[in-house]
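The complex appears here minus one protein chain, its other protein chains still in place.
Labels run A, B and C following the written order; every chain starts at residue 1.
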């Protein structure tokens, strides 16, 4: 693991997700840009001192020197955004598979370069768009693929969050780097949570954005980056979209949700009630599909741990990203072809996320005009 | 009543709403542009034949000749949109109070002219933005006025509806005129249901739109007017808004809803569960206010008919528009000042609705650019 | 109308329900046992002074003297419980149809006698078990009848209410007679709201109670009758039941609800969200049926006033009891056979309610033993 030391909740989350099923063990790390802090944190986690590194570069280099059975199988990158690229580069070039937090990189150029590096390395590269790990999100995607919605006409994807205290007064301490353009990138909440909006919507519907019109606002005192972002979207093929994300939606917690309206049926999924998927029809009664039942599709059941009615939560969804990526990593390590069925977000998803951010920033800079997505093929 | 004959559900609805509390009696009408149909329909309703008119102009003229105690106290206009203005004009000029369906007029010019006519006439003029009649909508407005939300930063107002059958194939028969620019005006779903979006959001938050960016789509086969409209909004004072309405949201019924995010608290209200109002806070638990309880404000309780837990519905909300307008009408007729407390949508609300439609149409025509609301003061 | 004067909300409710559709007019009444109060109240309602009576007996006698076209078509009885029987008797014997509040009578003996009187009179007799007027309750009953649930195994019916203030301290003023055994009968909340529990459960499932075991508690200070009643039930044919009702369920409003579990499917309906009916299956997804859609059964649609998504509430449900009873009354008055399809609670339902109360009281008196329902055929 690179990053994730101290009080960073993201590190704890990755570790819980990775070890839930008992197949992944944390053996090495560079937990902080401060060598002493990294050492202390690694010790707290019970790592062997030789495997606690003072920086990510040392870790990539030293681990590469170990024997195949001994060295790490992959690295998890949970640093602030601006370090994703250099860390990923170092590990890919040292021959390691990579699991990387989102947004994948600092900007679109880095993302495109990283895509080349991944292609060249032939390594597995996963981006932890964690919400696509939920079984009922996979069920939703499967229903779209099977054509159960007909042609999708409209998609609304929302991610409102609220500050814990008055947004006009303060910024939470542990979120400081997210407000710093040098570390977070050109956007605030769009890069942080808006990329989940884009990814979730694309994962479920398969629709690609053609052009968008974005509106950013900095509400919070001292905000250097937007804390509220609203977008109108034209998808390729004619569908319309609304996307918005916000850090100033007082009283909202982590309310990512999506509604996809098709000619035959519509889907509704809410991250805060993730075990259910609501389907609405024109002429028959509404349906609520619930995780763990025999009627859900194989892809959703494969990533289900508990019987129906025993709720699964976010850790399990996150663990599914690891589970699926690790299936690919195991294949890579043993020199086999990566199974088609492995279902985790890849470097292309990371690129799409950065292209989305890039187009939104351009739209805002130009005063809110409709802006085409760059051709990233 | 003018219009509302045949199978038009809107006429039945107005009559149920008006007679619920036993204070309003239907005594005269011109129910159809076809004189024979008007007569038959009036007879079915048990009207005296002398009070069933062949057209609205005859009705305005003849009723005005009756003695004060005998003639109608006000007219309800429930015709297609393009007739609202001429009918309202005829009755105002004949000295009658008017209750008029929304959108108030065919276009903004008519709306402004109607405003002048109302001012000149000194009559009561009500627009049936019916959703503002719900007690918990009034509660929401009251909480905003009292400052319980702090400063409002963001407002999301939605009105998705779905066709009963495949939107790409058919248009419902009784909705034909809504798809005809000569009778409906320059917009389809925006004028029909989007005006409720604008009105509900303004009624609750008190915010005025400064500029907007609109995106219209015609999805349905044979649509001459948009059946999907999405808007980004800048309110005066800095708040941001998202508004959307749609006729192609498969499986949605009449799902008007609003979320208003303030610095201190946020409100959430859903027309399909109208007896509840949800309030979210940053640092204390969520609250659900329910109609009929002692803790709701006086303005909400005044328009409440049933004890808590016995649900009220749309007819009761609609009846409240009549109840409040009739309080004003009674004052007008008896020559008294109209009480300040009368709470019903007036000609200014109708003008605001038409100005909103006008700006949205202009934004769309110019390719989706941000467009200022016209100064309608 | 007999009773329903002063601040009695029940009278207002009956009047709103009766006049909603415009077909029923209040023309005569004895609104209070105090003649002066009755007169004043009748005047306030705009009745002709000749039709405001000092007592119910005078009303029955005098109205009977009027011509067929002039006199009342039926009487609505909304007095305290102990007067239901004598008033109903007086009007039936004077040749009038009757609509009567529940519980139908003071005790089972009166109920059986009333049944004989109704049979002898050949008049229409309706009991306002109002909750069975909801369209989705009718939908539920229809689904059971069609066998969509398979064999029903278990039924849970609840009716919790909470006091507005601390139950151990006070009794609400306007509910005083409900705590008086001489006016309310042998039970408190069981007769008042428990009879709705029994009726709703029987109406939907068609199951008859074989035996029951009851547990009554008086929690409130000064309670002379139980304010909490819990029952285990054995239905004929083997199904099991749980019924409970309560006035001490703090924070509950009017939360009547039912769950019926069948071998093939289960139903769930909640009076506080009456426009929905939830159906659960073993092997397919849950369904939510919503009022106003094409897929609901004819019987539910016949009593539906608004399009889907515009909520109907309790007044509309109550009005449906009147609508259906009045269809029978119109037939009776015109000397025709009462249509089979008329769907309203009748004297037999009132008898069943009183037999239920009777068995529960006997079970409690005997220390909580299982008690057979009396044979009331």
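Basically, a residue touches a chain if its C-beta (ideal position, glycine included) is under 8 Å from a C-beta of that chain, and two chains touch if they have at least 3 such contacts.
Note that the structure is predicted; figures quoted are calculated from it, not measured.
Colleague: Taking the entire complex into account, which one of B:49, B:67 or B:285 touches the absent chain?
Modeller: With B:49, B:67 or B:285 as choices, the missing chain is touched by B:285.
Colleague: Among C:183, C:240, C:302 or C:374, which one is in touch with the chain left out?
Modeller: Spelled out, the listed residue whose C-beta touches the missing chain is C:240.
Colleague: Looking beyond the chains shown, say which of A:107, A:264, A:316 or A:330 touches the absent one.
Modeller: Considering the complete complex, A:316 is the one touching the chain left out.
Colleague: For chain C, which residues touch the unseen chain?
Modeller: 150-151, 153-154, 156, 160, 162-168, 213, 215, 217, 219, 228, 230, 232, 234, 238, 240, 242, 244, 246, 248-252, 259, 261-266, 279-283, 286, 367-370
Colleague: Name every residue on chain B in touch with the hidden partner chain.
Modeller: 279, 283-290, 293-295
Colleague: Mind listing the chain A residues that contact the chain we can't see here?
Modeller: The list for chain A reads 9, 12-13, 15-16, 19-22, 26, 45, 161, 164, 252-255, 271-275, 290, 292-294, 305-316.
The rule we apply is simple: only the chains that are shown with their structure count from here on.
Colleague: For the sequence-identical pair chain A and chain B, determine the rotation angle of the Cα superposition and round it to the nearest 5 degrees.
Modeller: About 180 degrees, rounded to the nearest 5.
Colleague: Taking all residue numbers at the chain A to chain C contact, is the shared part over half or under half, that is, same or different?
Modeller: same
Colleague: Averaged over CA atoms, how far is the centre of chain B from the centre of chain C? Could you give it in whole Å?
Modeller: Chain centroid spacing, chain B to chain C, equals 36 Å.
Colleague: Which integer distance in Å separates the CA centroid of chain A from that of chain B?
Modeller: 43
Colleague: With chain centres taken as the means of their Cα atoms, state the distance from chain A to chain C in Å.
Modeller: Whole-Å distance between the two chain centres: 55.
Colleague: Any chance you could list the residues of chain C touching two or more other chains?
Modeller: In chain C, 290, 293-294 touch at least two other chains.
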